[in-house]
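Below: one structure, written as structure tokens.
A single protein chain has been omitted; all remaining protein chains appear in their positions.
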Amino acid sequence: MTLDSKIPSGPLAQKWDNHKFASKLVNPANRRKHTVIIVGTGLAGASAASSLGELGYNVLSFCIHDSPRRAHSIAAQGGINAAKNYQNDGDSIYRLFYDTIKGGDYRAREANVYRLAQSSVSIIDQCVAQGVPFAREYGGQLDNRSFGGAQVSRTFYARGQTGQQLLLGAYQSMQRQVAKGTVKQFAQREMLDLVLINGQARGIIVRNLITGAIERYVADAVCLATGGYGTVYYLSTNAVNSNVTAAWRAHKRGAFFANPCFTQIHPTCIPVSGEHQSKLTLMSESLRNDGRVWVPKNKGDKRHPNDIPESERDYYLERKYPSFGNLVPRDVASRNAKLVCDDGHGVGESGLAVYLDFKNAIDRLGHDVVAGRYGNLFEMYEKITGENPYNEPMRMYPAIHYTMGGLWVDYNLMSNVQGLHVLGEANFSDHGANRLGASALMQGLADGYFVIPYTLAHYIAGASIEKVTTDHDAFKEAEDNVQSRINKLLAVKGSKTPRQLHRELGRVMWDDVGMARNEKGLKNALAQIPKLRDEFWQNVSIPGDQNNLNKNLEYAGRVADYLEFAELLALDALTRTESCGGHFREESQTPDQEARRDDEHFTHVSAWEFKGVGTAPTLHKEPLVFEEVHPSQRSYK
Amino acid sequence: MRALRMLGSSVGNKLLLGLTGLALFGFLLFHLFGNLLGFLGPEIYNEHAHALISNPLIIPAEFGILAIFLTHIYKAVVNYWKNRAARPVAYGVKKWAGGPSRKSVGSTTMIWTGLSVLIFVAIHLKLFKYGPVYFEAGTGVRDLYRLLIDDFRRPGIVAGYVLAMFLLGLHLRHGISSSIQSLGLMPESWTARILRAGIVLAILIAGLFAVIPVAVYFGAIR
Partner (left out) sequence: MRIHLTVWRQSGPKDAGRFITYTAEDVSPDQSFLEMLDVVNEQLIKKGEEPIAFDSDCREGICGTCGFMVSGIPHGPEPGTTVCQLHMRKFKDGDSLTLEPWRAEAFPVIKDLVVDRSAFDKIIQAGGYTSVNTGGARDANAILIGKSIADAAMDSAACIGCGACVAACKNASAALFTSAKITHLSLLPQGQVERTTRVVNMVAAMDDAGFGSCSNEGECEAVCPKGISLKNIATMNREYWKAMLAD
């Protein structure tokens, strides 16, 4: 099967305009006759629900949370990029496009990325109109900052709560549509299967998480905006209920999963403090603007950091990357932290941490300025660790943060399954092998506000969609499928908790499919995962029953899916023998330990087709064509 | 029409409570002024009272105050029941949060101190306004001063009065600043001052009211 990305023809800058013009429309009077299911209410899902509701479609919105407003997007701190060039510092749509392609290590589609950069401009306008309280200058204009080592200041932010404010904006717009009746909101519903009729995505099966009832919903098209799969590593910066379940079940129904091995590690997270740890807390990237990263020069130096003299400290990022210093991209910073720790220079109890030091900044700028910039982060750090970063350096270690991979979609955000659209972090589309800071929020909102309203109309207007109800056999089959899986879970009655098994999976993933990967480790992971999966199905314990709130049952279902999905992730990592972006293969590095891409063999998207649990999936390759930018080796020296 | 309906909402209720509360507070101040004239002797005291009673506007004014008073009570009681219904199941353990919270014994007992004041007012009216009528010798001026002295020589009445003023003080301790907050007239830079002023005024008003019976009882006013 050839994957058709449906990239419009014409010059890059005009593709989207041309495409919009060429797209079919749905008559306003007819829209309410078309039902659209949107699963997920993060930035992508909520923005899509509100926009489609405004257009007049009959939207059914689902999420696992108790309110749409709690989606994981709420936790994003740093900001959102947009090519507004308000700072007159040379930014442009083209530059944002270029930075994103380059940052993604030339593994994203040019046309998608260009459209993303174009939409970014409208996103800020839209959010401001909604009343999102972005930071302002004294003169009343919007403030920007430079983020994640970008050379221009294009990041808009609302204190350290940008994701929250953007999500609340989208949520509020969506609630307005709920009040108008165009959007029907189904909170605390977990999508457990996708229903296909005549090869088209026509509905979903959900479990009502409060009553336990299995429910069927039918629609003309289905949009998944269910977020990323970072929690396959157990410990990550993602919210604890994040999961791959919806995407995975869609994958099992035929949707291809693209580039699952493209995962992003964030360099500055609070290190693990013990076995009990349930998640890792991100400390904003902005800390690296003023903080200096170092480790003791002597291996195993257990002295208090304040007692280690300057001459015995290794500011390794400044040493190795004199021009970017502490501001190298996430993957570079993360990998270097791992290198120094593996080499025995790590600090803290576990030896798995590096210092991020603000002493110089405090001396230079004064306590108050530093407090003004990072006060809330310092407070958060102190709350969690009990240590005061004004007096001693923070301890930091990388953690899984974002997943660039996801369900394969074409330019219209439609998967290879007709009618199944995928938005936000759940799709694979725009970030290539590595995402730039502050670009995930941008992508989620671009997809929901400015892409899907056009492309979904095009699909609905063009497809021949048979009239069906939830009595259709396909719904019954899917519901039975869901029910039997739940029965199977409840019947195991073993002795291990889902969390224990998840933690074990996470350890395998982190050790062998984490920051630096090699063939041996990946093969080991591929041997371990099926064993863990078998153990899960023989030994998981889920007290209680299906017919009420049973968080452990929900969780077990998600872990079960991860135990299947993890294998695909590891296999993808094994197959891609190059290093690129967040995917670092130790076999493919330059003499000075930098990532080395293999453009000749890997300038493609790897899209995997499900063939059964435990059966090797089929790989489909979508070649990436670069017409505008020419892949070069990234260098931050 | 909508405005009327709006007064029935929880916020409308509180607006009315705040407004009537402040009006009653004004009335209290005026009343206190009259009482304190007692320290200046019977003539001035009775003259002030007479000026009020003989004013043709006294009837509408009294009805006005009554209406305000009844509205205040009615709204407070309605509010109380609605609020009870909002938490049908009580906590097993509940603590005060402390910190910036303004919760106080006064704030938690508003309905009870308020109703106590209502009972007090009823007794008070019975004893004073509708009590025995004396006249200053040879004039048509009602000698309320004499009534004052007579009543406040009785320890039971003095004790009851002082207790009532204590409860009134508790009510005002929360009530004064709370009214201002309810009306949304609490500018941030003034909040701390208004809160403090509310407490000081409550103590002052209750204290000065209570001083009179005590003074009479101990013979400082005779």
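First chain written, first letter: the chains are A and B, and each begins at residue 1.
Here is the rule we use: contacts are C-beta pairs under 8 Å (C-beta built on N, C-alpha and C of every residue); 3 or more make two chains touch, one makes a residue touch a chain.
This structure is a prediction, so every number in the text was calculated from the model and none was measured.
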Only one of A:Gly90, A:Gly274 or A:Pro591 touches the unshown chain, namely A:Gly274
Out of A:Ser5, A:Thr35, A:Ser51 or A:Gln528, only one touches the absent chain, namely A:Ser51
Residue of A:Leu116, A:Ala158 or A:Ala399 touching the missing chain in the full complex:
A:Ala158
In the full complex, which of A:Asn259, A:Thr497 or A:Ser579 touches the chain missing from this view?
A:Thr497
What subunit B residues would touch the chain not displayed?
1-3, 6-7, 9-15, 79, 82-83, 85-103, 107-108, 110, 174, 177-178, 181-186, 188, 191
Contacts of subunit A with the absent chain, listed as residue ranges
47, 50-51, 54, 65-70, 72, 74-75, 84, 86, 122, 124-131, 133-142, 158-159, 161, 163-165, 168, 171-173, 175-176, 178-179, 185, 187, 210, 239-241, 273-274, 276-279, 281-282, 380, 383-386, 449-450, 453, 493, 495-497, 499-500, 541-544, 548-552
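The definition used in the following text is that only the chains that are shown with their structure count from here on.
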Geometric centre distance via CA averages, subunit B-subunit A, whole Å:
62
